[in-house]
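Structure below; questions to follow.
A protein chain is absent from this complex, but the other protein chains hold their places.
Showing chain A:
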């Protein structure tokens, strides 16, 4: 069942269409990547999902019901890209305050804070102030305050920025863990290698519109260009053949693009006939990074784009 369903969501600002008719749905327990260049409308979309903004048009269904910011805030944990904490407040009090704002009772909140602080080895921090923490430490605290109230939907906007590899790995494990326990995670970023690693499904938005929607593998298949990589037993001249065009990567390695109307077997057949040993043969799938750049390039959306409302 879909935990979250967006139907024809629109949000127009005076100078631009921030979100222009976007629909998709997210299954419970999945890790969902929301991708897009800067200024694509990701943050506006997330703010509508968290109830900070009201959509101009369209519907948000949360758990099958129309989304109600006041009562559903309890079930959402949001770590915005523009995030921070009260600098002068003690860390323990801060976590308690933010948990209570989500609707937890004091006792409940304390119990959960203890659990998470122990889990992430933050127990000694209780009486420290945020201004005494390093950036990485405060990111960790930020993550804890986001997931403390056991939200059904966790929204993380660039969660790894400012984290060293060790802490990033730690948080990544916690994200997987949360998903395993049934939480749904929306992961917004423009770092593609993290998406490939973490997400089950992605949506790519640009200029306020949805461009791509699907499973990571499915999208890769959709964008493959019939390219293969060949590792040969001996060095060869770059062959000429109607079935494919080849490009030498090194004397023994070729990259071949299969022409329309031919199959991969035609390529293999050619080399077998030539009695050239084939050590390996595999398909080259485009990386999400390539797909992203290909789809976004040329739209001039790398910086915040402005277009008049029609």
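The definition used in the following text is that contacts are C-beta pairs under 8 Å (C-beta built on N, C-alpha and C of every residue); 3 or more make two chains touch, one makes a residue touch a chain; residues count from 1.
Note that contacts and distances are computed from a predicted model.
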* Looking at UniProt, which of "ABC transporter permease", "Thioether cross-link-forming SCIFF peptide maturase", "5-methyltetrahydrofolate--homocysteine methyltransferase" or "Glycine--tRNA ligase alpha subunit" names the chain that isn't shown? -> "ABC transporter permease"
* Could you tell me which of A:70, A:107 or A:166 touches the chain that is not displayed? => A:70
* **Chain not shown: contacting residue from A:80, A:159, A:208 or A:286** => A:80
* To do: Give the residue, chosen from A:2, A:61, A:89 or A:285, that touches the chain omitted from the document.
  => A:89
* Interface with the unshown chain - residue positions in chain A -> 47, 50-52, 54, 69-70, 73, 76, 78-80, 82-89, 97-98, 100-103, 142, 145
